[in-house]
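The block underneath contains the structure these notes are about, expressed in structure tokens.
Here the complex is missing one protein chain, while the rest keep their positions.
All chains are identified by letter, namely A and B, in their written order; residue positions are counted from 1 within each chain.
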Amino acid sequence: MDNNLRNHVLRSLNAGLRFDNRKPEDYRSISIEYSISSNAEGSARVKIGDTEVLAGVKFEIGSPFPDKPDEGTIIVNAELLPLSNPEFESGPPNIHSIELARVVDRGIRESKTIDFKSLCVEKGEKVWLVLIDIITINDAGNLFDAAALAAYAALQNAVFPGLDGDKINYKEKTKKKFDLMNIPVSVTVLKLGKNYFVDPTNEEEEVADARLTLVSMENGKLCAMQKGGDHPLTSMDINAMMDLAIVKGAELREILKKQKKK
Amino acid sequence: MGELIVNNKDIVVPGEELAQGLDYLPSFGTYREENFIISARLGMVNIDGRTIKITPLTGRYSPKRGDTIIAKVIDVTFSGWRLETNCAYAAMLSVKDATSDFIARGADLTKYFDIGDYLVAKITNVTSQKLIDLTMKGPGLRKLIGGRVIKVNTNKVPRIIGKQGSMISMIKDATNCKIIVGQNGLAWINGDPQNEFIAVSTIKKIEEESHISGLTERVKEYLQEQTKNMNIPKPTTHEEHDDYRGE
Partner (left out) sequence: MNYKRKDRNLDEIRPIEAKAGIIKNADGSAMFRIGKTVAYAAVYGPRDLYPKFLQDPLKGVLRCNYNMMPFSGSGERVRPGQSRRSREISMVTEKALLPVVDLNDFPNAVVDVFIELPQTDAGSRCAGICAASIALADAGLSMKGLVSAVSVGNLNGTLVVDLDKEEEDIEGEVADIPIAMVKRTGAITLMQMDGIVEKDQVMKLLEMIKDACGKIHDVQTKALKEKYKGSMDNGDEN
């Protein structure tokens, strides 16, 4: 790790400022665009500062799990494209894209934003599988939050395709959309020294002691968590980070709601 | 017998015809094909007498002898150091070029420069394979302590520094920051957090607007606007306008 950089970021944070003049609790500007891929059943593009992530939703029909015969499910996949960051390599998903996908999955799954029972077509036989693909276009830091936001926005945008018996008719656009509940929002909080801050840039991610991604719902409860980074957190840290995440989560939720109205 | 197809300062793309006939001489960023001189780069046309060249607007750094660069130590060997230079080619700094001190054989070289250190160094040689030799012996060449390094467009470095360092000195004075700009597209900045931000955003502004006339005035106004509410002490020593010294 670049110790010079770490010291410089720390010095800045201790003065309550970041390299791009943001305060520790500030997000960069956020934009959400829907229907960015006409062949997907649902899609969205999210930008947080210069970070850009796409998400697409495709539907498939599959067999339910034996222990949940009347429930469909979601399958989340993330691609950290080499196009988006000179450090990313081509190849099968590495552990970072797997972690990203699984954390986004947990946020959506545990919040029960989709009622999996509503995905049932024929109990014990056929259920809808909702495949969410997250694709990074430019990584300028904070892929976790951008990815979660994009996945949720793609679900907001999604329209079920037609179903002729066993076969999906992708050309048919039904009127059926998701009735999304609880609006889970991901906020990643980082710690450096005694400072907590959100929406990190690449440099800040590189030098941070630890990170905690928290997914909160409209009712203020948390539905997913993931700690990352090489250093430990104290319970005091976690307390402060949860507070920050819930406050920022509410702000992001307002943005989501406002976007959908457009 | 020869005629220009474009004007001076035009922005052209690779493959664009610049001149016809044999009167003009193709120079940097252009090539001749039959009767035409053609651009090989995305850049600005620069006509100097009978020579046509392209000033590139974009592209990674291409190492040149005599350039002063900011390089990062990535390896320490028996005979010296290996450094990263913000381009595809690594650089070597041998012990004899590092310092006038006498360094015994087998001495611990990390005492001088360690992995991760940023150095201001000068290129003494570039091989045909583009391997770079550096020296630390010379005015202003040294290890950088503290501060941070940012990437800038290597093609805009002359504008960022300005004639005889005038532009960069203006920024240094206005923000009371130490700034060193390497030809290889890396710049080092050290100052108070708020002032650093102004210095960096000014440099970004120069990068984005370097091809639009009136730049110096705009930069002056921008700096005045940004620093008007701040109490920035005037530098106490008279600084020479040498970009690689005077902090």
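The rule we apply is simple: a contact is a pair of C-beta atoms (placed from the backbone, for glycine too) under 8 Å apart; a residue touches a chain by one contact, two chains touch by 3 or more.
Since this is a predicted model, take the numbers as computed values, not measurements.
Asks: Among A:4, A:37, A:73 or A:111, which one is in touch with the chain left out?
Replies: Candidates A:4, A:37, A:73 or A:111; residue touching the omitted chain: A:37.
Asks: In the complete assembly, which of B:19, B:38 or B:199 touches the absent chain?
Replies: Only one of B:19, B:38 or B:199 touches the chain omitted from view, namely B:38.
Asks: Just name the one of A:135, A:192 or A:225 that touches the chain not displayed here.
Replies: Hidden-chain contact among the options goes to A:135.
Asks: In the full complex, which residues of chain A touch the absent chain?
Replies: Considering the whole complex, chain A reaches the absent chain at 36-41, 43, 50, 52, 54, 56-58, 60, 77, 79, 81-86, 90, 92, 131, 133, 135, 137-140, 168, 170-171.
Asks: In the full complex, which residues of chain B touch the absent chain?
Replies: Missing-chain contacts on chain B: residues 9-11, 13-17, 29, 31, 38, 40-42, 44, 46, 55-60, 62, 87-90, 128-130, 155, 163, 166, 209-216.
Heads up, the rule we're going with is that only the chains that are shown with their structure count from here on.
Asks: What is the distance in Å between the mean C-alpha positions of chain A and chain B?
Replies: That pair's centroid distance is 39 Å.
Asks: Which stretch or stretches of chain B touch chain A in the complex?
Replies: Against chain A, chain B makes touches at 116, 118, 146-148, 192-194, 196-197, 200-201.
Asks: Quick one: which bits of chain A touch chain B in the complex? Just the residue numbers, please.
Replies: Of all residues in chain A, those touching chain B are 2-5, 7-8, 11-12, 15, 17, 19-21.
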